[in-house]
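Left out: one protein chain. Kept in place: all the others.
Labels run A and B following the written order; every chain starts at residue 1.
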Amino acid sequence: MEAKATAEADASPIKAKPSETKPKKNRISSGFFKFVVVRFLLIIPTIFILVTIVFFVMRATGDPITAALGGRLTPQELQARIHQAGYDRPLIVQYAEYLGDLLHGDLGTTLTDNQPVTTILTRYGAATFELAFLALIIALIVGIGLGRIAARRRDHAPDAAIRTFAILCYATPVFFLGLLLKLIFSIWLDWLPSSGRSSLESEMQFGRLVSPTGFYIIDALQLGDPAVLLDVLQHAILPALALGLLTAGVFIRLVRTNVISTYTSGYVEAARSRGVSEKRLLSKHAWKPALIPIITVMGMQIALMLAGAVPTETTFEWKGLGFMLSTYLKARDFVAVQGIVILIAIIVSVVNFIVDVISALIDPRVRY
Amino acid sequence: MSAANAAKASHGAPTVPGDDRLEELRQSTKTSFFGKLPIIKQLRIAVGWQKGMLVTGLILCGFFLLVAIFAPLIAPYGYSQIKDASGQAFPTQAAPSAEHIWGTTVGGFDVFSRTVWGARTAVIAIIVAVLCSIFVGVLLGLVSGYFGGWVDRVLVVIADAVYSFPSLLLAILMAIMISHGQSGLWAGIFSSGLSITVVYIPQYFRTIRAEVVRMKESAFIESARVIGASTWRIMTKHLLKNSTRTLPVILTLNSSEAILTLAGLGFLGFGIEPTAAAEWGYDLNRSVSDVTAGIWWTAIFPGVAIVLIVLGITLVGESLNDLSDPRLRTRKSAGEVIGSIEDTSVDPSTQKDAAEVVFTDPNTGDANEAPAANTVNKGDES
């Protein structure tokens, strides 16, 4: 196929005509807003598909009440409960009702402890986000730093060492890494606490706060007590490290591959031919174009961190959404599981949207 | 090459020194059938660190495969055995000793035996998961990519949605659906395997579809269309084989994810019951409280087993990925100026349109145009 419409301006003689409809400098074009709107609208089908899949998969082989309470209640009692909750109606009716409730922000009530799922999300959400945020910082520092070194020193000893480290990072299941860290730093060396988000004393301090955010680091700063802050950070180091290193392994690989690919591209060679130093080639010429694919995949990884939080929180008894999810899983409380999973699905979609917009902001081909 | 032939055809003798050596080069580069086998070929072209990685990976994979096959001979006890032959119950949480070289668990299992048997479960799970997801994913990708249209669009949106969703959570959902959270005997392995299958179908689908869409526009598919070949013939004879070139890479990388997902399921209590088979994730789950008490042997051994098997598979996958991408591949420096004059004016690895590259092999030669198998490693959140 021929390249569509490339050289229009060139068909004109030696002095090419000034082009008529070129957008002006630094003004974000209407095309970009269109992109953002279209991309935003794409979230809706994504969430809808995920909600649908989650709903039907969870309900494919039975109702949640039998799963949670079967064996503990008599068949009659069970039947009564099922009827009361409406689980004996056609699945499609229940699905429509569920979608309706979802639009109103109602995710149902847990079976085992009879709490609205939304309450669980608000109560435990902060802990998970705090963990994910700390882990992300670790992953970004380690991943970008080491990834760039590896790309620069490609095929030499530092590259080999960094790659081995990266592969080890993602070959190690996060819960095993957690156990190892616990064993070494808490049990054998006794440097750091082995579980929980803070000590009892700190918890009592938090009780004095008028408006606790649930983010312990912020709360500790509110209190202004360095001892509490230190305690919170000590508790956070190991879980954040376990979750962060897992993601760092992926980031290293991602950064390395993409930087190598732009580092060997024509435009970097052209810049080299003009005498630009290797250091600057790496930090500017190769880095910015590499950033576009890197950010896209990083966004996906951030979403995946929320899933990685499940075993991490379980290992460290970090009372967040992941810990609750695993608790409800053990209790076979599928209403709660469904609610938490759907929340994660929504977060995943939104994060991916934000990431696409950021990478479009970097890429002038989308921006204009 | 062609210039040389044209010259020879019309004038006989070569005009510049170097022509004659080309003939020798051609003879010596004929590769044997053995040399064309997938892994062997990669082993031949790999150098330096890359070779080291590939060899290490292959050794680790081979080791675990052997352990899986000969588990009954290697393991001193059964995976669910808690009494010795005389009916004497094993001690619980016993430190490594002569009878139990890696100690025993809280349930009285022999850690060494459980770890050995676990290799078998892992290998079976990989095989089930990879075989099923490859089959379905490739088929869907081929059909969807070639025909396009609204079926394609719907499949892509679904695959993208599922792909962006954390695979461990998806596997949990599938496990709930398949076994409703209660794993029986072999059903346990299969429900884990199938959960993993469903999770990875979108990945194969996306890869194959991308390849097919790219190739659909390529000249050799167009030439098949212009000849009048039927759709079936184009798909089976021309597209299928050519679009599966990047599969070995994805396959290995996904196998390692499959193990991590299986272990993650086990760790969260959705895996295989201990009486049905030995599974490392379950063992790690049981060892969480042991660790707090300073009992290290129940966690370390199954954990290291997971790390090593995933490490082995990942090393193989990473090496294959690097070798299939000319930009990532390492080559030796010649050291001195030697060799024959070749019909490439520049380094073939950087020049896409060197029309006369003659001595490249079918995979690497075309890999110039093939997008690097950008197997986005979807992360192992387990």
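Please note the rule applied: a contact is a pair of C-beta atoms (placed from the backbone, for glycine too) under 8 Å apart; a residue touches a chain by one contact, two chains touch by 3 or more.
In the analysis below, contacts and distances are computed from a predicted model.
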Protein name, per the UniProt record, of whichever chain is missing from view ("Cell division protein FtsA", "Calcineurin-like phosphoesterase domain-containing protein", "NAD(P)H-dependent oxidoreductase subunit E" or "Glutathione ABC transporter ATP-binding protein"): "Glutathione ABC transporter ATP-binding protein"
Per the touch definition above, residue among A:125, A:147 or A:289 touching the missing chain: A:289
Option from A:72, A:104 or A:365 whose C-beta touches the chain left out: A:365
For chain A, residues in touch with the removed chain: 1-11, 13-19, 22-26, 31, 34-35, 38, 265-278, 280, 284-285, 288-289, 292, 362-365, 368
Those residues of chain B which, in the complete complex, touch the missing chain: 1-7, 10-11, 15-19, 25, 28-29, 45, 218-220, 222-230, 233, 237-238, 241-242, 331-350, 353-362, 364-366, 369
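The rule we apply is simple: only the chains that are shown with their structure count from here on.
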Averaged-CA centre spacing for the pair chain B and chain A, given as whole angstrom: 25
Partner chain B, residues of chain A touching it in the complex: 1, 45-46, 49-50, 53-54, 57-58, 60-62, 67, 155, 159-160, 163, 167-168, 170-176, 179-180, 182-183, 187-188, 194-195, 246-247, 250, 253-254, 257, 260-261, 264, 293, 297, 300-301, 303-308, 310-311, 314-315, 326, 329-330, 332, 334, 337, 341, 344-345, 348-349, 352
Sites on chain B touched by chain A in the complex: 48-49, 52-53, 157-158, 160-162, 164-169, 172-174, 176-178, 180-181, 217, 256, 260, 263-264, 267-270, 281, 284, 287-288, 291-292, 294, 296, 299-300, 303, 306-308, 310-311, 314-315, 318, 327-328, 330, 350, 372, 374, 376-382
